[in-house]
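Notes follow the structure.
What follows is subunit A.
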Amino acid sequence: MAYLLILFPLAMAAVTFALPSNRWRPWLLPAGALVQLILTLVAVFQPTGQPPVSGLDNWLLLDALGKVILSFLSVLFFLCSLYAPGYLALRVDRPNRVFCANLFVTLSMMTLVALSHHLGLMWVAMEATTLVSAPSIYFNQNARSIEATWKYLLICSVGIALALLGSFFLAYASLKSGLESTLLFDPLIEAAPRLSPQWLHAAFVLLFVGYGTKMGLAPMHTWKPDAYGEAPGIVGTILAGGLTSCAFLAILRVYQICRAGAEAEFAREIMIFIGLLSMAVAAVFMARQKDFKRMLAYSSVEHMGILVLGIGIGGLAVYGALLHLINNGLTKGVLFLSAGNIHRAYGSKLTDDVSGAIRRVPLSGALFLAGFLAITGSPPFGPFVSEFTIVNAAVGSGQFVAGGLFLLLLAVVFIGMGATVLAVVQGNVPEQKQPAAFHDSVATGAPILLFMGLVLLLGVYIPAPLETLLRDAAGFLEVGR
Partner candidate 1 sequence: MNAAIQNTMHVVVALVLPPLLPGVIAKTKALFAGRVGPPVLQPYYDLIKLFRKGSVISTTTTGVFLAGPVVGLVTVTMALLLVPLGHSDAPISFTGDLVLLAYLLGLGRFFTALAALDTGSAFEGMGAAREVTFACLAEPALFLGLLVLAKLSGSLQLAGMLGNSLASHWSGAGASLALVLISWFIVLLAENCRIPFDDPNTHLELTMIHEVMVLDHSGPALGMILYGAALKLFLFGALVVRLVMPRTTFAWLDWLIFVGAILGVSVVVGVVESSLARLRLTHVPVLLVTACLLSAFGVILLVR
Partner candidate 2 sequence: MSQFLDPFLIAALALNFVALGVSRIRGVISAVALQGVLLGFLPLFVHTDIGLRGVLLIIVTIGLKGFVIPGFLVHAMREAEIQHEVNPILSYMSSLLLGAVGTGLAIVFSSTLPLAEQHADLLLVPASLATVWSGFLMLTTRRKAIMQVLGYLLLENGIFLFGLLLLEAMPFLVEVGVLLDLFTGVFVMGIIIHHISREFASISTEHLTELKE
């Protein structure tokens, strides 16, 4: 099963790569994604009692945490793939062979990350996701996208290289304390109490910074606005929803080892600090942001901050963070895709040229606005539930300062983000020199509606299976607290 989950997308990638027709190739994406989704659901919701999905003598193991990430990844990818044909149909001028194939490889690598219980293997997969997603950012093939790709590739590779060093430190920590050195996750957890603290300490920092770079935490976030700003909306969604989640998973794994070891307090301090810092940086750079795609990138930085903050606060907030991972990913889908549509409709992503989207492209405009309200934590949308859970946990555990700063930064972000969003959505449509042909259509609208629907659903009702998944995952993270 595990192999199937990883290899099927690779196979699809090969097929996609082989298929000559530029027009029909995109349709393989939804098809493949659907199958993958079904496979995932089978793997995740297999009846209790069966042995867990595993492979390579437990290098691959689908644990509670992995289940959440994996199912989320495939849902996200599926929804994006629904958008792909409509989008690529607008870009028939561009060859999309590499693009589509890469998407599949990315999917497979993300699955690998979600499954792998071996830090080394996880590192390999993570770096691989970076490499394969780079060309997708370069899809538009102009000066700006080259620059974006270069920065993305270089900074992430360097960051992840540090993560590798960190993994080595971890292994050495076990070696130092006379254990047979390993990078396997479960033995590390068991050995954690006896790991040499200094090495564990250094290892955590390296891994946190390394994978944090990939996740886009401040101050390692610098590549994000460029990459998200230049990549097509769909790639933005997969980066902001998918890859970041993988990086977050990696950090969670490391955090688990620290929690089992002596470094829990230290790790949580750092997470709270970096989380708040990321939110602050995002807030600062969102203010007066003219480029609404870059603004979305900063919003992503902010929410990565919220995720680690949630873990740092601990307790109920862990549940909140995991829920927020899903909510944020889905809402980002709404935002990036509708922003992409608006970008197409105006031929610009600067608020100087864009206004009155609600009139020019009513559906995308409305969705963009709704997505904004959702991501800033207004009921009845999903992010409200998760963010409120985190606040509640912070206050409940007496961490008033963290909770207060969290709320304060949410307010600042809202103001910064809202100014830009409303400038885009409201008002009258400016005179365009050569009005773009783009208009809302089912192909480019329906998938976003699906995203929005899910966001709304998660706001008013959390299905029991998801609830159990999250509870298990949170419990799995909180063992030994």
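Simple rule for what comes next: a residue touches a chain if its C-beta (ideal position, glycine included) is under 8 Å from a C-beta of that chain, and two chains touch if they have at least 3 such contacts; residues count from 1.
Selection rule: all candidates are chains of the complex that A comes from, given by their letters.
From a predicted model like this one, the values you see are computed outputs, not experimental measurements.
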item	value
Subunit A in this complex - touching candidate among 1 or 2	2
List of subunit A residues in touch with candidate 2 within their complex	118, 120-121, 123-124, 127-128, 130-131, 134-135, 138, 141, 143-144, 146-151, 153-154, 157-158, 161, 164-165, 168-169, 171-172, 174-176, 178, 180-183, 196, 198-199, 202, 225-226, 229-230, 285
